[in-house]
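Only one protein chain is missing; all other protein chains are in place.
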Amino acid sequence: MVTAQSPETEKYNVIGTRPIRHDGVDKVTGAAQYGADISLPGMLAGRVLRSPHAHARIVSIDTSKAEALDGVLAVITNADFPRASDEVIDTGEGTAQLNWVLDNVIASDKVLYKGHAVAAVAATDHHIAEDAIELIEVEYDVLIPVLDVRDAMVDGSPLLHDSLHTGEMDGSKSDNPSNTASHLQFTKGDLDAGFADADVVIEREFETSMAHQGYIEPHNGTAYYRADGTLDVWTSTQGAFVVRDSVAPLLQLSPSQVKVTPMEIGGGFGGKIPVYLEPLAALLSQKTGRPVKLTMNREEVLLATGPTSGTYMRVRMGAKRDGTITAADVHLAFEAGAYPGSPVGAGAMCALAPYDIPNQRIDGYDVVVNKPKTAAYRAPGAPQSEFATESVLNELAEELGLDPLEMRLQNACVEGAQRADGFTYGVIGNVECLQAAQDSPHWQSELQGPNRGRGIAQGFWFNIGFESSAYAQVNGDGTVPLVLGSTDIGGTRASIAMQLAETLGISAEDVHPHVVDTNSVGYTQVTGGSRTTFAGGWAAYETAMDIRRQMEERAAQIWECDTSDVSYGDDAIIRGPQDEDGNDQQFTFKELAAQLVTSGGHIVGRADVNKTSSGPAFATHIVDVEVDPDTGKVDVLRYTAVQDAGTAIHPAYVEGQMQGGVSQGVGMALNEEYYYDESGDLKNASLLDYRMPTALDLPMIEPIIVEVPNPGHPYGVRGVGEVPIIPPAPAVRAAIANAIGVHMTELPMSPRAILDATVLEDE
Amino acid sequence: MVTVLIPQPLRTLTDGESVLTAEGHNIRAVIRDLGRRYPELAERLVNGSRIGRGISLAINGDVVSTGLITKVPEGAEIAIVPQISGG
Amino acid sequence: MASEHIVVSCTINGEQQVFLANERDSLLEALRDRIGLTGAKEGCNNGNCGACCVNMDGRIVNSCLVMAAECEGSEIRTVEGLASGDQLSPLQNAFLEQAALQCGICTPGFLVAAEALLEQNPDPSEHEIRYWLAGNLCRCTGYDKIIKAVQQAAGQSVV
Partner (left out) sequence: MQAVKYARAGSVEEAVSLLQDGGDGARPLAGGTDVIVQARERTRDIDLFVDIKHIPEVVGISHGDDGSLTIGAATPCYQIYGDETIAANYPILVDSTSLIGGTAIQGRASLGGNLCNSSPAADGIPSLIVLEAQVEIAGPNGRRTVAVEDFCTAPGRNVLGAGEFAISLHFPAPAEGSGARFLRFIPRNEMDIAVTNAATQLRLDGDGNVTWARVAIGAVAPTPLLVSAAADAIVGQPLSEETIAAAAAASSAAANPITDMRGSVRQRVHLAGVLTERTIRQAAERAA
């Protein structure tokens, strides 16, 4: 195992090392309790009836037969919920209209996608619950589904929502209702002049399919509404507070009446931020007075929980013969699914983010279609928009006969560069990533063999900060329990505890991190947006500094000296003035910890931070592929992922994020797609036919961590989770072009798509 | 004095101006100052005690997370961007 | 439509167990809902993800594709049976040391599957490991660290 610290982290004791994660033993012994593992006395099992149609008006729902079935205790529909207003609630890193949140949880007058929840039952046993939903009779008036983003935008298209008008950024609304929920635009410079300056202009259109986050754990939600009016919720969520703040208004409860306990979570990638089952479990519990557990099966997960947007995109980009990019025009139309809220905004802001292009226009459209409401998925919006722009950039380099890596270096944003959306970069590692890729053994090697090709692409993601809370107490033996509100999806207990340990000067093993419920820790935003190690680490740092101050005060009391004469060193030695006999006075952390209880009591440090200086992340990926020209199949032969992590707190988990992001990106590139028939029926709603990469589909993924510390964080942390999903698709596309000379224009670049673009093209 | 960058679609509210200057120690004060010249813009940027629906403000590249009371350093550059979410 | 309960007796992690199950229960449901062993996870409930892998009579199976009633007289080993007391198995230790898990939901299935591999092939090649584990999906790690953990447990040098 690699244990050496990087040059950047050698100055630290804990940061940059690879301790065993604190929750590890529970997770290799099967002891860890995930959401579906919960069992409560008297617990009922729930099940959801879902729409067989993509677009239909609900004429009537008859639940009487289901209610009459032995063992069924409650059946609910949308009508059983309090009326939801159009007030806007915080849904994680974004906001949503409460009535749309409710309607997505359970349909009101219309079903808007196949799998849309229509009714839910609670029964003594999940087999009975399953039987019961078969007895619910729903009459539908089936409507024409809207399944393509371009069709949806056309005047005269069937409408999903009669009340939806196109909103512009200036707050104005279109006169007529539309499926286009909003339009945004960023501009910079003079587009026409920029294209006039170009020697070569390339324009391409792209289509990408919806793709699912694909976490292995299906959604679950368990609720117990008690006689005193309080509601307990246990669920696998990326944000316990978001669940609280969604469930409470849907049931017209105060947040103080709702306690959400985040269970261990089996993956999320953004998809476990919205609520789906929790409000249903809560209402069923309210109706029955008993705890109710709801779980989804895999088909439900794929039909009804947030994938990322399918898109239609058009990019025109021009460059001078020397490789200088002069202008770029980007058109992005994103499927939002059934309700507004695609990640087109972020996609638009990321589209050209790595490059300093003087003349730009980026238009984005958020469009509703009869497909599941999209949810955040790892760098939401960026894998699509950057696929389009990186692909055109690669073609420009090819057309100009330039090295695509050199051309990127030539146009790369550096500190002080400004994006079209107005952001100005601080310290970033854009160029450093490109240079590390250039120096990598992979880029330096020569690729040989027929039908093989190499591709490269760059990726950018903002990373976010926001609110995190923590507290920790010092036990008499010098160990420190650390209390957190961030769900641990990939080792963040460890990465946050390490920052506390570093600040206190103790070992990572002496910190014991715990993730607790919404009543037991201060407000903490979702685990997502690559924010957790950044913001949680900030909170841990502040918590540790609070402890350090209090320990200095305590030592001063013991030594009967001024606090200003006591200093807590980074070596965890608390030093005071000399005593009356002229001897040095000092405590180790453990020595002072042992005296706390007899010198005034325990010490608790706490912090609540709300930081946004999260520091953008860049990544450069290199991939070699081999294409079977007879079958269209692409095999990934070799993969190198370079990424700026700021500071790699736990390098093994940084590598893991990079490798995992590559895996999802390669899946999106090659095989993952939502395959609908013309009626809007998703035909591949299983892990058999929604094809995520298996162990046999990937080579080892070589991670190269670049560390350009983020000046906006005490330890220089930048988020690492999201950016690695962005470069794989455009890099693979370039590699395919390099191998067989065909430039694909859709995702996924499946064997079928490649055959259609090659040997079957003329048929 | 701070600089406020106006994205293309909001220039309907600023008589086409793309860059404005304003005074103010925090976001609320800056928006109030902008409102003296461009009342529709100020209306768009504020929603009660919050920043306007669906948009975020960024001060020197960092998205504002503490709302209208967020301090604005002298000479800062403020960008108006759509809300971003992460996975 | 009513379903009846059945009594099943089998050996689970070396212990003789007699339990009551719904006749419609799969082995996975029986383990989780009737016996309280929640280590095996439901990821897809149709044999495509491997999260529910257990060892049945010496072979790994997807416990979602086994009826509880079929287990009469059989010997079942689950992730809960891998460690002896607080002594983790070499494979479990390797998973921790190699950081071979992120969210951990697929981990029980991978451990049960990989242990079965090493029992019958103590020195597998990388390809053999990938082939054997192809029925176990992991969405977090990209598989690198899982493969390396298995290599480490097999006593191979891991870079």
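Worth a mention:
Going by the order they are written in, the chains are A, B and C; count residues from 1 in each one.
Here is the rule we use: a residue touches a chain if its C-beta (ideal position, glycine included) is under 8 Å from a C-beta of that chain, and two chains touch if they have at least 3 such contacts.
Computed from a prediction, not measured in an experiment: that's the story for all the values here.
Counting contacts over the entire complex, the absent chain touches A, C. Contact with the omitted chain, checked across C:Ile12, C:Leu31 or C:Ile60, is made by C:Ile60. Within the full complex, the residue among C:Ser89, C:Asn136 or C:Gln152 touching the omitted chain is C:Asn136. Seen from chain C, the chain kept out of the figure touches residues 1-4, 6, 23-26, 45-48, 50, 53, 56, 59-62, 64-67, 69-70, 72, 113, 116-117, 131-136. Interface residues of chain A with the unshown chain, by the touch rule above, are 127, 130-131, 299, 630-633, 635, 670-671, 675, 683-684, 688-689, 691, 693-694, 696-697, 750-752, 755-756, 759-760, 763.
Throughout what follows, only the chains that are shown with their structure count from here on.
Per-chain Cα centroids separate chain A from chain B by 27 Å. Within chain A, residues 213, 268-269 each touch two or more of the remaining chains. Against chain B, the residues of chain A that register as touching in their complex are 88, 92-95, 167-172, 182-187, 213, 268-271, 273, 343, 345-346, 348-349, 361, 376-380, 421-426, 461-467, 528-531, 610-614, 712, 719, 721-722. By the touch rule above, chain A contacts chain C in their complex via residues 1-2, 18, 20-21, 23-25, 27-34, 36-37, 39, 69-70, 125, 127, 131, 213-218, 264-269, 295, 297-298, 489-491, 650, 652-653, 655-657, 659-664, 686-688, 692, 694-696, 698, 700-701. By the touch criterion stated above, chain C contacts chain A in their complex at residues 1-3, 22, 24, 32-33, 36-46, 48-49, 51, 78-80, 82-83, 88, 92, 95-99, 101-108, 111, 126, 129-131, 133-147, 152, 158-159.
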